[in-house]
Structure formats: C-alpha cells, structure tokens
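With one protein chain withheld, the remaining protein chains of the complex are depicted in position.
Letters are used for the chains, namely A and B, taken in the order the chains are written, and counting of residues starts over at 1 for each.
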Amino acid sequence: MAAPVLSIENLRTRFFTKRGVVRAVDGVSFAVTRGQVLGIVGESGSGKSTVGFSIMGLIDPPGRIVGGAIRLDGRDLRQLTPAEWRRVRGRRIAMIFQDPMMTLNPVLRIDTQMIEAITAHERVPRATARDRAREALGRVGIGAPDERLAAYPHELSGGMRQRVAIAIALLHRPEVIIADEPTTALDVTLQGQILAEMQTLARDSGAALVWITHDLSVVAVLANDVCVMYAGKVVEQGTVDNVLDRPLHPYTRGLIASVPSRHPPGRPLPQIPGMMPSLMQLPLGCAFRDRCTRASDTCRSDPPLYSLDERRVRCFHPHVEEDEAASASERAEEAP
Amino acid sequence: MAPGQAPAARVAADFVESRLALAGLTVLALVLLGALLAHLIAPQNPYDLAQLDVLDARLAPGAQSSDGRMRYWLGTDDQGRDVLSGILYGLRTSLGVGVSSTLAAAAIGVALGLISGYRRGRIDALVMRLVDIQLSFPAILIALVLLAALGQGIGKTIAALIAVQWAYYARTARAAALVESVKEYIEAARGLALPAWRIALAHLLPNCLPPVIVIATVQIAAAIALEATLSYLGVGVPVTEPSLGLLIKSGFDYMLAGDYWISVFPGVALVITIVSINLVGDRLRDVMNPQLRR
Partner (left out) sequence: MLLFVLRRLLQSIVVLLAVSGLVFAGVYAIGNPVDILISPQADQAEIARTVAALKLDRPLWEQYLAFLQHAATGDLGRSFVFDAPAIGLILERLPATLELAASATLIAVGLGIPLGLWAGIRSGSLAGKAILAGSILGFSLPTFWAGLMLILVFSVELGWLPAGGRGPTQSLFGVPVSFLSWDGLAHLVLPALNLALFKLALVIRLTRAGAREALTQDYVKFARAKGLSEARVIGVHVLKNILIPVVTVVGLEFGSLVAFAVVTETIFAWPGTGKLLIDSIGVLDRPVIVAYLLVAVTLFILINLLVDVLYSILDPRVRMAQAGG
C-alpha cells in the first residue's frame, strides 16, 4: 500500500473553558492515501470538526492540541512554526466548512476572497490570479463566472456559495481536502450533486479526501475507509465495506439501524436511547456504557482499541461470533 | 420561567462573582453613606457662614485651622470652607438630584411605555414619535435649552433631567409590553375583563423591570454627570446648595493659579461615584442579560 499522505497519531485536543476542560478529541489516529476518501462519522459534538480544525492548525484559544502528531508526507505539522503552518494551509491542506452561509465574508466581494487565497501562496499578478479564480469557478460548475466574481456573498444562493468555497479549496490543488459536512446545510438534490462533483474533483486531482459527516449513507457511497467517533474517541475504524456490513461496535450498529433508507417504511426508526455524555465530565470507562445494551461491569474501565480482521474497535463486547471474540481479546493491543 | 418572578437570588449570586463589581458596590455604599450622613460626619457645616473663617481661606490639604480646633484634610476653598465637608454635602446634592430625577423619569417613562405597548394605535404612534425625536438630540443640548428657558434651581434641574431621560424608559418598557401583551395569559386576563391598569401593573410591569433596572443604574451615573456639567456651566443648581459640579467650578480659577485642591478633590469624588455606579451597572447588565434576551 502507498505511504499515506496524511496520518494522524494519537491526536488529543482540549478546550480549557472556564467551566472545565473539554476533551473534544482524545487519542484519534488514522491515515489517508492519495485518491482515497476517509469518512469520519459521529453524532453532533463527538469532535469531528475539532479533528479537522486540529489538522489545519486552527484551534482557537481556549482550545489547544495537547498531544499526538499530524504528519503530512511524514512531516509533523505540530513541529512547524506558525508561519510554516500558514503556508501549508490552503495550499497543501484545504478545508471546506459546514455552513456555506457563514464561510464567506459578507462584506467582501467573491473576487477579493478568491484572489487573496491565490496571492497568499503565490506571487502572481492580480490579472492572472483573477483568471485562475474564474477558471476555478467554472470547474465547480458555476456559470457566468465574471458576474459571480463581482458579486457579494449574499447575492448568491447557499449552493452557489458552497461551490465558491469548494473552488477556493481546490485553487492550489491541495494534497489533502478536509470537507466538514459541506452538504448538510444544503437541500437534498444539491447534496447529491455536490457530493458527486467533489468525488470527481478529488479523484482527478489525486487528493486525499477526509469527509466529515453524521450521515452514514454518504459514507457508504463516497468513502473507502471510515472512522466512527463517539465522545472524542474513535470507537471503530476500518474499510467501509467491513464496518458498514459487519459493524462490531454497538454504537456503530445503532447508527446503522437508525439510517432511514435501511429501514422498512412505516415502522418507527430505532434510535439509540439516551444522549452523549458531556465531554467535560466523561465517566471513567467506556463513554457509551450508559446507552449500551451489552454493557457489563467490565465497561467501567477503559476499553482498549482492539484490532480485529483489519479493523479496530474500542469495545469489550463487540458484535462478533463467540470464538472470534475470544481470539480478539487475545490479540488485544493498545493503539499507538 | 413564571412571568414576573425575577430570580433575584440568582442575579445576586452571579453579581458577586465579579470582584470588580463587588468593589464598585462597596465604594458606592460608602459614598451613599457619606452623602446620607453628611450632617453627622462632616467636620463642619459648610453652609453655616458662622462656622467659616476667612482667615482659613485657600489652605492646603492637611493644614490646621487658625483657631487650632480642626484639621482641613483636603484643604479649604476661597471662603475658608473645609473642602471635605463641602464634598460630603455636595455629594448629597449630586446624588439627590441624580437619583430623584432618574426615579421620576423611570416612573413617567415606564408608564408611558406600558400604555403605548398595551394600547397600541394612536397613543403609541404619538409617544414613539416623541421618543424618536427626543433621542435624536443630545441630552445635554435639551437640558441646556430647558434650563436656559426655566432658569437655575434644584427643582428645575431635576425637571430638565427628567425631560432628557424619560424617553429611554418609555422605549424599553414599550418593547417589553409589546412582547408580553400578545402572550396567552394576558389575553386571558383581557378576557376576564380585568381593568387595563391592573393588567399593566400586575403582568406587564414586572416583565419590563429587569431591563429598566439596568438602564436606571447606568442613567443615575449619566444624570449625576450631566447635573455636574450643567452646574459647572452655571445653569444647574444654585450656589446656595452646591453640588460637586459647582464646587469644581468655584475652584477652577484657583486651580490655574496652582491651588489645585479646591477643584480636584470634588472632581475625584465625582469620578469615584460615577465609576462605581457604572461598574455596578455593567455587571447588572451582564447578569441580567439572559432575561433581556428572553
């Protein structure tokens, strides 16, 4: 297998708020190679965006990355000076945000916001930068790019704005693109379109794509690998085929069961009972314990990340055949 | 939250979390005490001419009086008046004018605002037009012109201060009343044919109190500052009952000559008073904010 372009090792990010320490990301590891798509799923507040912002080096105080490594082509970004990390942002790693209505500056024209993204990394004449901005808009399927360039964000629809954001992300042909639920704020038809476009664009440019979402069906069609996050930790990770077809973690199971399309119509959707605990006062042991039907006294201690047929699961009682489970606990190992 | 039940305990608990605000409150309490008890704690009655000694005029801070009976800790003015006593009595005037004008303006403004918000229609349009016009002119200008027309005097100064303040309360109370008066329980009360004034007093008033209290705190400081300014300009309170502003004015010429204390100490007292009220007001606004946004 090719060397991963981006690999995260035991990343830990915390927010030191007045009311307590939020362990938003707590020991997350994964790797993506060029042309591959990694999906990160998890419910709201599980720390998905924080993973993305950590990779970008955009955790604002009171937040801080407290541990782990973020390797881009083998080099740990955390060792870079702020100025060096800035040169990585937008050029080698780009990010698309959740809400297109908020990502563009309301008082600056589209051309200003695109051209500055180019000149931040390359010394090119304004006219050249403008031409490239126009081309980039064309690539993401925006018609009449000259008109759009002269527009303010509020003059564009939500889908159009997200395309502008995507165009900006693609400007420098980055090696890694982090897409933080870029379609959740859009209507369903647009979602499909943008999804398909992103897939082609990423494949064509050979970028590695980290797709953050809470929607398993998106992961199913788009991703090669998937990380399932719960309360700041990865609870299960592996190839999409493995994880979605034979989920090991009870939480993954619950997630899959609550996807509408996989469920016979007319019957109430099964929901995972209860709520994710506050990341400020996580209980000792498995954070999913209180919502889990398989929980036992063992779950009062922290479950390690077990490796099981090419994937990892953080659970004492994974959904496996009994003999497999026995061998699983034998092969138990801590994540690096 | 049940309408009108100000969770005063929670507000108090939140309030004391800020040490700065607590310091402000303490200082304010001392200032109030000094003003209220001026006649008991002041070394001399500065307006009893019999107690003044012209020989003691313009003595520096810490000087002994010529009859050796007292020490002028903050010096004396041109008439031999103890500056400290003058400040304590002046505080009384300043605070009295500030507080009474604010309370009266709040009462008038809230009443008008409630009527506007509850009745709507023409009264509302008229009152709000007045509010708009008034608020588009600086308070100091309105007060100056009113006092120019009315003449000097404590009562007149209070009247002018009421005139420049009522509009804030009217606007705030109306907004609260508008929000509240469409709620179901008010409709129910209307259905019961309760008289309008009872609905207004029992239901609308409590709901507009939190923002009004916040505004009133800040406005007391503004009113004291404005009164001091007007008095300094010579259109506020009369010389017979000088406020801090007038004391400052009386010392200005001597200040240029180097005798700073006649003006400076009353000024310091004025600034301390205003700052402490503002600290309290700021904190109140912060802790009451969730209710304001309601």
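Keep in mind that, in the parts below, contacts are C-beta pairs under 8 Å (C-beta built on N, C-alpha and C of every residue); 3 or more make two chains touch, one makes a residue touch a chain.
Just so we're clear, the structure is a prediction, and the values are computed from it rather than from any experiment.
Visitor: Any idea which of B:A9, B:V54 or B:A149 touches the chain not displayed?
Guide: Hidden-chain contact among the options goes to B:A149.
Visitor: Out of A:A2, A:V107, A:A127 or A:V188, which residue would touch the omitted chain in the full complex?
Guide: Candidates A:A2, A:V107, A:A127 or A:V188; residue touching the omitted chain: A:V107.
Visitor: Touching the hidden chain in the complete assembly: which of A:D73, A:E116, A:D131 or A:D146 does that?
Guide: Answering carefully, the residue with contact to the hidden chain is A:E116.
Visitor: Decide which residue listed in A:F97, A:Y230 or A:F288 touches the omitted chain of the complex.
Guide: Residue touching the chain left out of view: A:F97.
Visitor: For review purposes, identify every residue of chain A that touches the missing chain, sorted by number.
Guide: Spelled out for chain A, the touching residues are 53, 56, 58, 60-61, 86-91, 94-95, 97-99, 102-108, 113, 116-117, 120-121, 152, 154-155, 165, 168.
Visitor: Using the touch rule from the top, list residues of chain B that touch the missing partner.
Guide: Here the touching residues of chain B are 133, 136-138, 140-141, 144-145, 147-149, 221, 225, 228-229, 232-235, 245, 248, 252, 255-256, 258, 260, 263-264, 267, 270-271, 274-275, 278-279, 282.
Assume only the chains that are shown with their structure count from here on.
Visitor: How many angstrom lie between the CA centroids of chain A and chain B, rounded to a whole number?
Guide: Computed from C-alpha means, the inter-chain centre distance equals 56 Å.
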